[in-house]
Structures are given as C-alpha cells and as structure tokens.
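Below is one structure, written out as structure tokens; the observations come after it.
One protein chain is absent from this view; the other protein chains keep their places.
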Amino acid sequence: MGHSELLSYDNPVFAAYAFYAALLAVKMVFVQLWTGVQRSKHNVPAVQEDAYMHSKDSKPSENENVERVRRALINDLENIPTFLIISLAYVLTRPTLSIAIWHFRLFTVGRVMHTVAYLLALQPYRSIGFTISLFVHVSVVGQIIIHAL
Amino acid sequence: MGHSELLSYDNPVFAAYAFYAALLAVKMVFVQLWTGVQRSKHNVPAVQEDAYMHSKDSKPSENENVERVRRALINDLENIPTFLIISLAYVLTRPTLSIAIWHFRLFTVGRVMHTVAYLLALQPYRSIGFTISLFVHVSVVGQIIIHAL
Partner (left out) sequence: MGHSELLSYDNPVFAAYAFYAALLAVKMVFVQLWTGVQRSKHNVPAVQEDAYMHSKDSKPSENENVERVRRALINDLENIPTFLIISLAYVLTRPTLSIAIWHFRLFTVGRVMHTVAYLLALQPYRSIGFTISLFVHVSVVGQIIIHAL
C-alpha cells in the first residue's frame, strides 16, 4: 500500500479510526446534552438569562448532580480530542490492523466506562475505565515517538 | 481525483475546511484574550500572583462577567476541537463541495452566534447558535459512520 492510501476509508485501519472517533464524538454530545437535562431537572440554570427555561425565580448555583456531569465532560476534554489527533499520526505509522482496532476499541470502552461510572458514582469502575484509556493513549504516543525519531 | 489529493489545498473541500478551521481557531483565541480583559476590568486575578496586573490588594474570586466568558470558552472546547478532527475524516468521505462548504459555514456561524449571544446574555439566540452547530456536527458524524461501516 502506498503512502497515499493510508488516510482513506480503503485503509481498514483508518476506517476503524474514523468509526471509533465518530462513536466518541456521539458520546461527548450525549454527555453535553445530559448536562442540560440535569440543569432542567434540578432547576439550576447556567446563567441568569436561562432561568425562564426552568422557572423564573431559579438562580444559577452549584448543584452536585450538574457538577458531576460537567466533571465527566471536562475529563473527556482532557483525553479524547488529543487522543483523536494523536491517533491520526498513529494510523500513519502503519500499525497492524488487529492491534490498531484493539487500541481504538479499548480506548472507547474505557472512556464509556469512565463516563457511565462517573454519572452513577461507581468506584473503582470509573478509575478502571480511566486507566484503560490512559494505557492505550500512552501506547499510541510511545509508538509515534519511536516512529518520528 | 486520486486518494492522494484529498488532504491538499488543491482539493477545494479541504481548502474550505482549513479556512473555517483557522477562523474558528481565531475566534477561540479572541474569547481567551477576552477573559483576560474581563479579569483586568473587574479586578479579578485568576490566581494570587496575577494580582499585580490589576491592583495589589485584589484577590482571586468569582465574578459573573469573568465566569460568563469562561463558560463560553468551555462550551467551545466541548464542541470545536472534536468537530475539527471529525471533519478531517469527513473531507475524506469525498463530500460534494457545496454541501461540505455549507457544513463548515453553518457550524462556524452557529459557534460565533453562540459566543456573541453568551457574552451579551442574549437568549434564545445562544441556544439557536448552539443547536445549528450541533446539527452540523451530528450530520458529519453520521456520514462518517456510514462511510466507515
């Protein structure tokens, strides 16, 4: 396979990358919308002008349930976008298909597990999910550094 | 057009992508600098060692105007980087030029509208901007999943 076809849906490694990247994007959108659901349910607008969406006398304030979703999402931001960018450089290292798919799959499973466990306050499952994704991330980064040197 | 030229400025879809990605990066830089302006104006350093920039006796604290800008920026972080990565995979699905440009254009307009409406406390315009960008994001993600399967 020539260089030209590595970033193409004809390359099954890239197709797998694109598929899991899309799943992770969907997951992040769900968490973002879930923040809105929690704000509405617990009557906590983000800013004063949103109060009409809940009830006119509700005020922006800290709420444990809303903060929980926001923390889950910020943890996503700390991990997912960088992983997705770095993984493009990983696709270009021409990894074995099965190994690459397991990288993307485990990272995705780890992040979904992290989010679900965060929202349901389930430890140590949140830490396990986080750690799985972190190991995959470090593996990808390591392979890129080896390739780039 | 061969595979090799999809990620190239010779491909008008990619050139449009790069142009709107650059605009969104500029927008994010402006919001970030605007946080500093608000901190200075309202005399709210982020941390104690920044106090000299404002006045020596000012203390880090919550300020509604500063929080508003920070929330606008965090909402950007939740949406823009992931969209930009995902959109690279979208460019590789060989979308029709006019459709692709409208995707990038509407997403950018939606995000700019969201930011401006957030800073000026204008509802429902903030929600409308957010929703426009969200629909574009979901459309891009959907097309990638179809292509990757």
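Labels A and B are assigned to the chains in the order they are written; within every chain, residues are numbered from 1.
The definition used in the following text is that a contact is a pair of C-beta atoms (placed from the backbone, for glycine too) under 8 Å apart; a residue touches a chain by one contact, two chains touch by 3 or more.
Every value quoted in this text rests on a predicted model; they were computed, and no experiment measured them.
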Across B:A16, B:V66 or B:A100, the one contacting the chain not displayed is B:A16
Among A:V26, A:L77 or A:L106, which one is in touch with the chain left out?
A:L77
Counting contacts across the full complex, list the positions on chain A that touch the omitted chain.
2-4, 6-7, 68, 71, 74, 77-79, 81-83, 85-86, 88-89, 92-93, 118, 121-123, 126, 134, 137-138, 141, 144-145, 147-149
It is residues of chain B that touch the chain not shown, namely 2-5, 7-10, 14-19, 21-26, 28-29, 32, 46-50, 52, 73-74, 77, 80-81, 84-85, 88
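One rule holds for everything that comes next: only the chains that are shown with their structure count from here on.
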Between the Cα centroids of chain A and chain B the separation in whole angstrom comes to 17
